[in-house]
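In what follows, a single structure is set out as C-alpha cells and then discussed.
The other protein chains are all here in position, but one chain of the complex has been omitted.
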Amino acid sequence: MANTVAPVLELSGIHKEFPGVKALSEAGLRLYPGEVHTLMGQNGAGKSTLIKVLTGVHAPDRGSIVMEGGEIRPGSTQEAQDLGISTVYQEVNLCPNLSVAENIFIGRYPRKWGLVDWGAMRTRAAALLRDLEIDIDVTAPLSRYPLAIQQMVAISRALNISARVLVLDEPTSSLDEAEVQLLFRVLRRLREQGMAILFVTHFLDQTYAISDRITVMRNGEREGEYAAADLSRLALVNKMIGKPADAEDGGPAAAAERQEARSDAGDAAPVVLATRGLGRKGVLQPVDMQVRAGEVLGLAGLLGAGRTELARLLFGADRADKGDIVIGDKAFGAFANPRQAIAAGIGFCSEDRKLEGAVLSLSVRENLVLALQARQGMLRAIPMQRQRELAEEYVKALGIRTASIETPIGTLSGGNQQKVLLARWLATGPRLMILDEPTRGIDVRAKQEIMDYVTTLCKRGMSLLFISSELPEVLRCSDRMIVMRDRAACGEYRRGDLDETTVLHAIAGETA
Amino acid sequence: AKPLVMGFSQVGAESEWRSANTASIKDAAKQAGITLKFADAQQKQENQVKAIRSFIAQRVDVIAFSPVVETGWETVLREAKAAKIPVILTDRAVNVADKSLYVTLIGSDFVEEGRRAGRWLADYAAKSNKPVLNVVELQGTVGSAPALDRKAGFEEAIKGNPKLKMLRTQTGEFTRAKGKEVMEAFLKAHGKDINVLYAHNDDMAIGAIQAIEEAGLKPGKDIIIVSIDGVKGAFQAMVAGKLNVSVECSPLLGPQLMKAAQDVVAGKPVPPRIVTEERVFPAEVAAKELPNRKY
Amino acid sequence: MTHSTTSAAPAAIAAAPTAAAPRLGARLAAHPLARPLGALIVLLLINLFAVPGFFHLEVKGGHLYGAMVDILNRAAPLMLAATGMTVVIAMRGIDISVGAVVALAAAVACTMAAADQPLWFAFAAALGAALLCGVWNGLLVASLGLQPIVATLVLMVAGRGLAQLVTDGQIITVYRDDFFVLGSGYLLGLPVALYVALAVVATVAVAMRKTALGLFTQAVGINPVAARLAGIRAGALVFASYAFCAVCAGLAGLIISSNIKSADANNAGLLLELDAILAVTLGGTSLAGGKFNLAGSVIGALIIQTLTYTVYSLGVPPEVNLVVKSLVVFAVCLSQRSKA
Partner (left out) sequence: MTRAPYFTSLVTVGLLLVLLVAGGAAYPGFLSLQVMLNLLIDNAFLLVIAIGMSFVILSGGIDLSVGSVLALSTMVAAWLLHAAHWPPAAVMAAVLVMGAVFGAGMGALIHFFRLQPFIVTLGGMFLARGLCYLISVNSIPIEDPAFVAISQAQISIFDGFVSPGVLVALALLAVAMAVAHLTPFGRAVYAVGGNEQSAQMMGLPVGATKVAVYAISGGCASLAGLLFAFYMLSGYGQHAQGTELDAIAAVVIGGTLLTGGYGYVAGALTGVLVLGAIQTLIVFDGTLSSWWTKIVIGVLLFAFCALQRLLAWKQKN
C-alpha cells in the first residue's frame, strides 16, 4: 500500500549473536508511515531481539538501521525515544513501586516551574487510561494491579509520546478480547495520523484484523515480507514453521476436531477435587465446584472476575479464610501453603511468568525439576542423570527452543520460558493441573501442540483447570466451564451447552 | 542534705583496664554516698558530648569524664560552665585554650608511661652484653591517644641510644588476638633477630607471649618483653618468667575522683592536677605484688 | 517445531573456536574461581619476592611451622564465618551480628572452661548459645519479616553486651591444655582449626551438591515468590540459613578464644562480619543473592588473611594499612568485573 512513500525505518542485514546462540542473522524489516506492520514468527525466531536491536537495548553485531534516510545507531532506549521510536517490550518493563500515573509519565513529566506537576500528571494519566476504558486509581502503586492492567499502562505510556514509530511486542498476550478491540481502535487512529506501528503477536485473528503488512521471521532470518491481504492463514503458518505451502496437519479447526473426537469424561468419572464454600473476604465469594478425573474445566470471565484468585486459593498460594477443599474423601480446611497443595497432587502454572514463575538465572533443567524436587523433599535429590533425561524429554515434547538444557532460562525467548514452566508442573505428574493463561506468548503451532499434549494427559486421567482470556480457546478445550463475574462463580455449563453467545451473556451478566 | 549527683561519661568497656576503672569509680561513688549517673560512650567522642549535654540538662552537681581524645571539648565545656557545673577530667587532659573550663585532671600520664618503659629498657640494655638489641613494637589502636603517647614517650627515652634499634612497629589494636597475630608475622619475618618486644598494653603482650612460645622461643629470656598497664594477667606472666616488666597505669582512681568532687562542690580548693601513684613493676617484685592486685 | 529446535542447534554451537588449546585456556579463565584464585596467587607472588622466607616451612615442635601455616590457621575462623555468610547471602539475606556471636560463644566457652566444666560441655554450651542467636535472627527475618540488616543489627549491638555480661567485663583467661587444642593444636602437622573449617566447608559443599539444598537455596535467593509457589519451604530455609550462620560464627568464636586462650568479649570477632562479607564478595558471590560460590568465599578469606599478613611482614607503617587494604579491594573487584 504505502510503497510509494519512503520507509520511515529500514533495518537490513542485522546480525546478533549471544554467547552460544545466534539470535539474528540477515534479519531485516521495512516500516512505512501510516501502516500497521506485524512481525510474525515462532517462539525464539528473534522478534524480540530484533526489536531490542532497533531500540538500542542490544547493539547489533552487524547490519544497518536507517531512519528517514539517515543511518541511526541508538545506544539506549533513551536515544531511541529521542529519535521518535517508542516501545512496549514483551515483558512488562515498568516500576512496580511507582504510581500508575508516574509509570506513564516518568521521564517526561508535566512541569510547573521546572518541578513535577503531580496534579496535571494525575489528570492526564487518568484521561489516557480512560481512552482505553480503564478506570482505576492512578495514584496507587502499579504493583497493586494485575498484569493486564500493567500491560495497558505500559501501552498508554508508549502512546503518550508524540512518536513517529510505535513498537509493540506482544502487547495483547495478557489482554482479553474486549481490550484488544480497544487497543486496535487506538492503533487505527494512530495509523491514520501517519504513525508507523510495528506489532508482534501470535494470534492470527489479530494479525489479520489490524495488519497492513506482515514480515515473517524464521530462525533469526527474514523469511519474507507480505501484504496481509495477499497471504492466506495457512500460507502464513507454513512460512513461519518453514514447510512447503501444501503440507497441512493442523490449524485451529483440526484441533477442534481432535478435541471433539476424544472421549467425553462424563459425569460418571470420580470427583478428584471439590470445594465447599471456598472463599476469602474481599477477594472471592465462596465458591462450590467439582473437578472430575480426566476432565478439562474451563474458567471464563472478564479481567478481574476473580479467576486467578480462585486458582490461588485452590493452590494455597493465598490462604482461604472460608470453606473446605475435598480431595477424594478427605476434607482439608483449605491449603495453608502451596506445598500442601502439591502434596495433594495439584500443580499451578501462574499467569505472571516473570514474577511468580521463572527463576531467571537458573538453567532450563533446574527450573524444570524445581517443583518435582520440592515435592520429593530436599534430601532425596533427583540424580543428575534423571534430571537431564527429564529436561531433554520435555524440551523435545514441548519443542522448547534452547541452546542447551543448561542455558539460563532468562535468556530464552518469552514463549519458550513459558513452556519450561509448563513442563515444571507436568513433570510432577499432577492429578489436577491449574493452568492460568498457559498459552500466553506461545506461537500458534506450539499452542496447539501444548494443548494436544495436555489433553492427552487428561485422557490418561489428569484433570485440568484451565483459565484463559481467549474465550474460543476455553470453549474449544473445556468439558465443562464455570463462568465467573465480580469475584463470584455465577454459572456452570456442560459441554453440550457450550456456545459462545450463551457464555458471553453469562460473562456480561445478562443471563436470562 | 541531698546527695551529691555526679554525671560520669566513661569511654567504653574496651579493655580489662577500663572495666577495672569503671568498677573503681562505681564502688567509690557508693562509698562516698554520691549518686552516680553513668553513661557508656562505646568509644565514641560524639556519644560523650551527648552524655555531657544530657548531664547539663539534668542539672547534675558535677560532671566527670575520661575524654576519648584530647581535642574537641571547647564548645560543650563552655555550655557546662555557663550552667555553672564544675567539670573534672579523669585519665587524660583535654586540649582547650581556656583552662578554667575544667577544675582538675586526675589520672595518669601516658607519655610518662612510655618514658618509664623506655628508661627501663635503656637500663637493661646498658647491662646487656649484646652489642645491639633489636626492638619490635606493638602499638595500640592507630590514632588513639594512649598509643600515640606511649609511642612518643618510649621513643623519647630511647632516642640516641646506640644499643637499641627499632626493627618493626605495627598496630595490635590493644587486643590479645591481634597482638598474637602480628607477633607471629614478626617472628616469621625476623625470627631470632628480635631481642625486645615493647607492647603498648599488657593484653597485646600476653598474646605475643603465646606467639613466641609457639615459635619455640622463651618469652622473657630469648625475647625481653616490656609492657604497660600492670593488670593481673601481666603479673601472672611475670611470676611465670614470661614477661620482664610492666609499667603501671592505675585505673583505680575512683576514691580520688569522689574526694575531688566533694571538695569542688563544697568550694574547697582543688589542685589543677592530681597524679595517681603509679610504679614500674619488674618481674622480680611481681610475686610479692601479685596478691595485692585488685584487677 | 521439533525441527526448528534441531536446526537451531548447529547455529548455537557455531561459535565454537577452532584450536583446542586456547579453548582450554579460555575455559579456565572463564571459570568462576579463576579470578579470586588469580588475586590470591598475585598476593603470594608479591610475598615470594618481597618477603624472604615467606614460603619457608620447617618442622618445629612436631608440626609444620612457617608463614603459610599461620595464614591457614588465622584464616580458619574467617573461612567459617564466610561459609555461614555465603549461605545467608545466597538467600538474599545478610548477617551483621557475626562478630557479636563470636564474642558471645567465646565468652560462654571460656567462662565455663575456666569454671572447670567438662570441655565438651563448655563447647556445646557455646555452640548452643550461638544457635540461639541464629534462631533469634531467623525468627526476626523469616517470621517477623524485618529487613535482614536491622534484624541482625539488634543482635550486633546486644550480643556483645550479653558477652560482656557473661564475662562481667573481664577478659576470662583459661589455663587448661585441652582447651587450646582447637585453636592452637596441630594434627598431622597442620592446625586443627584448619581441619574444622575445611570440614564445615566440605559438609556444606556436599549438602549443596548431593541434596537439593543448593538448588533450593539459589531458587529462594533469585526468586522467593516463584520458589514458594514451586513448593519450596522458602521461609524455613531462610530461617535455617541464619541458624547455620550463627553456628559457624560460634565455631569461629571457639577457635579464636582457644587460640588466645581467653575470651575478650569486647574485641573478639570485632568487625568479623565485614571481613566475612568481603570474603564472600571477593569470592565472586553477588550480594543480591542467588548464585553463590562457596569455594570462592574460602579463597576470599585466604586473600584477606594473606593481605593482612603481607602488610605485617612487609613492614608497612600501621597508618597506611587501611589505604593498602582498600586499594587491594578495589583492584580485586576491578579484575573481576570483565566477567559481567
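Order of writing sets the chain letters: A, B and C. Residues in each chain are counted from 1.
Quick note on the criterion: contacts are C-beta pairs under 8 Å (C-beta built on N, C-alpha and C of every residue); 3 or more make two chains touch, one makes a residue touch a chain.
Predicted model only: the values in this text are computed from it and were never measured.
Colleague: Based on the whole assembly, the unshown chain contacts which displayed chains?
Modeller: Taking every chain of the complex into account, the missing one touches A, B, C.
Colleague: Which residue among C:29, C:115 or C:157 touches the omitted chain?
Modeller: C:157
Colleague: Looking at the whole complex, which of B:78, B:221 or B:273 touches the chain that is not displayed?
Modeller: B:78
Colleague: Quick one: say which of A:98, A:234 or A:504 touches the chain that got left out.
Modeller: A:98
Colleague: Using the document's definition of touch, tell me which of A:73, A:144 or A:386 contacts the absent chain.
Modeller: Touches the omitted chain: A:144.
Colleague: In the full complex, which residues of chain C touch the absent chain?
Modeller: Where chain C meets the chain not shown: residues 96, 140, 144-151, 153-165, 169, 265, 274, 277-278, 281-282, 286-288, 319-327, 329-330, 333-334, 337, 340.
Colleague: Give me the chain A residues in contact with the hidden chain, please.
Modeller: Against the left-out chain, chain A lists 57, 76-78, 80-81, 87, 89, 93-98, 102, 106-107, 109, 114-116, 141, 143-144, 157.
Colleague: When the complex is taken as a whole, what residues of chain B touch the one chain not shown?
Modeller: Touching the chain left out of view, chain B contributes residues 7, 10, 12-13, 19, 22, 36-40, 42-47, 49-51, 53-55, 57-59, 68-72, 74-75, 78, 95, 97, 141-144, 148.
One rule holds in what follows: only the chains that are shown with their structure count from here on.
Colleague: Let me have the rounded angstrom distance from the C-alpha centre of chain B over to the C-alpha centre of chain C, please.
Modeller: Chain B and chain C have C-alpha centres separated by 35 Å.
Colleague: Taking the mean of the CA coordinates per chain, how far is chain A from chain C in Å?
Modeller: 43
Colleague: Taking each chain's centre as its mean C-alpha position, how far apart are chain A and chain B in Å?
Modeller: Centre separation, chain A to chain B: 72 Å.
Colleague: Where in chain C do residues touch two or more of the other chains?
Modeller: none
Colleague: Of all residues in chain A, which are in touch with two or more distinct other chains?
Modeller: none
Colleague: Under the definition above, what is the set of chain C residues touching chain A in their complex?
Modeller: Residue list for chain C touching chain A: 1-5, 7-9, 11-15, 210-213, 215-216, 218-219, 222-223, 225-233, 290-291.
Colleague: Help me check something: in the complex, which residues belonging to chain B touch chain C?
Modeller: Residues of chain B touching chain C: 12-16, 19, 22-23, 139, 142-143, 168-171, 173-177, 180-182, 184-186, 188-189, 191, 203, 206-207, 210, 214-216, 233.
Colleague: Under the stated contact criterion, what part of chain C meets chain B in this complex?
Modeller: 51-54, 60-61, 65-67, 70, 74, 164, 168-171, 173, 184, 256, 259-262, 264, 266-268, 270, 308-309, 312-313, 315, 317-319, 321
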